[in-house]
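Heads up, one of the protein chains got dropped from this complex, but the rest are sitting where they should.
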Amino acid sequence: MEYRTVKIPDKINLPTMLDFYPLQTEKWTRVSRFFENLKEGKLTTTQCKACGKLHWQPRIVCPECMSDDLEWVELPKEGKLHAFVESIVVPLGMEQEMPMLVGVVDVSGLLISTKIDDAKLEDLEIGMDMELKVVRVEDGKQERYWYRFRPKK
Amino acid sequence: MEYRTVKIPDKINLPTMLDFYPLQTEKWTRVSRFFENLKEGKLTTTQCKACGKLHWQPRIVCPECMSDDLEWVELPKEGKLHAFVESIVVPLGMEQEMPMLVGVVDVSGLLISTKIDDAKLEDLEIGMDMELKVVRVEDGKQERYWYRFRPKK
Amino acid sequence: MRRVAVVGVGHTKFGKRDAGWRDLVQEAGKLAFDNVDNLEPKDIESFFVGAAQPERFAFLTHVAPLAAEMLGITPRKIIARTELACASGQAAIRYAYAAIAAGLTDIAMVVGVEKMFMPDMLEAQSNMTCVLDREWDGVNGLSAPPFFAMCAQRHMYEYGTTREQMAMVRVKNQKFASKNELAQFYGKEFTVDQVVNSKPVSMPLCLLDCSGITDGGAAMILVEASLARQFTDTPIYILGTGQASIGNLINGLPGLANWDACRIAAEEAYRSARITPDDVDIAETHDCFTISEIIEYEELGFCKKGEGGKFVEEGQSDIGGKVVVNTRGGLLGMGHPLGATALSQAIELFWQFRGEVPKYRYVDGAEIGITHNLSGSASVHSIMIYGRG
Partner (left out) sequence: MRRVAVVGVGHTKFGKRDAGWRDLVQEAGKLAFDNVDNLEPKDIESFFVGAAQPERFAFLTHVAPLAAEMLGITPRKIIARTELACASGQAAIRYAYAAIAAGLTDIAMVVGVEKMFMPDMLEAQSNMTCVLDREWDGVNGLSAPPFFAMCAQRHMYEYGTTREQMAMVRVKNQKFASKNELAQFYGKEFTVDQVVNSKPVSMPLCLLDCSGITDGGAAMILVEASLARQFTDTPIYILGTGQASIGNLINGLPGLANWDACRIAAEEAYRSARITPDDVDIAETHDCFTISEIIEYEELGFCKKGEGGKFVEEGQSDIGGKVVVNTRGGLLGMGHPLGATALSQAIELFWQFRGEVPKYRYVDGAEIGITHNLSGSASVHSIMIYGRG
């Protein structure tokens, strides 16, 4: 048989539906300030001026009292390791990072999940001091920023 | 500021979640026979041996009587155009086909949707005779087959 | 069966929003809580989210708890998200209605939301292609515009509906939308000529015959009727509901120009509310395309089969006509954020019954309203009936 051939793409740009990192600009999120601050090395979040609640993740409305009168506050660059794991379960695009250390860090009472850099599994223990690290995420088209933690030196 | 750079892929293989063409082998569908027959130039479907119902799309259970005693039957290679449209709405991967002629062909009383090849919008009218055409779909990794219709010569 | 009341609502601006999925949820939810007395997030027992495709448009799933967390809601009775493509929001309202009517819960919030704009709009178009059966219809390039274009073609062929009559639907709905600040296409009016001469998308449908890709969110608070006066002096009530589904693939449909499932759903909705089509004062119907509204007039029983074109041409669906259709501006004028649309429609009735809409679109004395959504290949039709009293 002879057939007309229909070509479909073999490679495509990384689609948004498979891109883990949040869209960071004003055009796509109302908490773009978080990412601007992160680029400056600051981990920030929102706090409610009406009721004082400190949020994680940053919000545009306080879930405690429904006020939208919020302010940006900087969090400490340090925290304590609450839980951690070495994972070999790796989704599309994170293959190079295997095995991956992931954990939860207590920063001012907020439990913040994070990848853990500059450590091996055996270096980690619950309660140890961790410090913030900012990374630049590059996909060949745009630059974005994200946070990680590492054991405090 | 200095940042560690984290690379994420700029290009990836066309993911299944953006690939319109069905998975065709026995490993992925229980109507793989349809695709094998299509490769031979035959448009086939299932018919219920218990109640006689002719199905479209092909099934593994008859929706009319819940029998799973079905047989494969070949459909005529010709039909009549029931409706058609020229569309400029094109999803990812079909960009090269713009503008696209799409229609519905009545084949033995089954209303089968299809792309329309070898025609311009002004060539088409409701009720005209159409004929089957089989195309090979290539994505650089696998060969698949699909059907289209064109005006009968 | 217990009666169910709507006591408060919230509605974000619809359009291309500089906001993410969770921003839209926060906006809509806050507006709803601000709209009602004596109610805090912690009082919400049950939480229902209508969302069509956050998995693809926003790479988010398990979105009901995500939205609940955004609003400080900790449901202790029921929580789930419903999907029914373009009718996802109505499925959520119906779930809340069933749960309250049954006595499983007393105080519920429904949030409908969709973030549809994406950095790559080809990706968004792919998502819209799987609203039809992707493997057997979508693969052939069929998404909503070409599908509904064929419905228009068949309706013109079978009933003589004209291109101009279709355009009149947009003209009417846009007239309403032009003054509605929440609408995606706020501030614009169109003539029949402008609609007919707009960019061809899937002929006979042009750009102005089509509802848009839209970001938006909306929220409603529903309670068991005897509790309603604790929260507002002017609740509205759910009077009945109907839904029907016939087929999905084009071959399984009753027809392209005959939407039998719409007629069946309407009959059930009228029966359950103990009304007839003549009792309907105001209708929010699913004008995803101009042709849709014309076919819906017919199947909802507002006019005879085949006379939908004449119905709009004669002004029967405009203020002063037999039944006023789509006073908020319809999907055409408001935009169509899939999960939020049904809530936006219900909210229009809420505001109409309470006299809270501007005069230009107010339907004076309206007592009974219907909201209608279709989904997929017009295979499913979903209807709810609301009343003032």
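In order of appearance the chains are A, B and C, and numbering begins at 1 in each one.
Convention: contacts are C-beta pairs under 8 Å (C-beta built on N, C-alpha and C of every residue); 3 or more make two chains touch, one makes a residue touch a chain.
On a predicted model such as this, the values are computed, not experimentally measured, just so you know.
In the entire assembly, the chain absent from the figure touches the shown chains A, B, C. Note on the undisplayed chain: of the listed residues C:F14, C:F33, C:F47 or C:F190, the one touching it is C:F47.
Only one of A:G41, A:G93 or A:P151 touches the absent chain when the whole complex is considered: A:G93.
Where chain C meets the chain that is not shown, the touching residues are 1-2, 22, 47, 52-53, 55-56, 59-66, 68-69, 74-85, 91, 94-95, 98-99, 101-104, 127, 130-135, 241-249, 252, 264-265, 268, 375-376, 379-380. Residues of chain A in touch with the missing chain: 17-18, 20-22, 56-57, 82-95, 97, 100, 102-104, 110-115, 121, 126, 146. Touch with the hidden chain on the side of chain B covers residues 13, 15-20, 22-23, 26-31, 59-64, 66, 68.
By our rule, only the chains that are shown with their structure count from here on.
Taken as a contact graph, the chains are fully connected, with every chain touching every other chain.
If you average the Cα atoms of chain B and of chain C, the two centres end up 31 Å apart. Separating the centre of chain A from that of chain B, both taken as means of CA atoms, is a distance of 41 Å. The set of chain B residues touching two or more other chains comprises 17-18, 20-21, 92-93, 146.
In chain C, 56, 120, 123 are the positions where the chain touches two or more neighbouring chains simultaneously.
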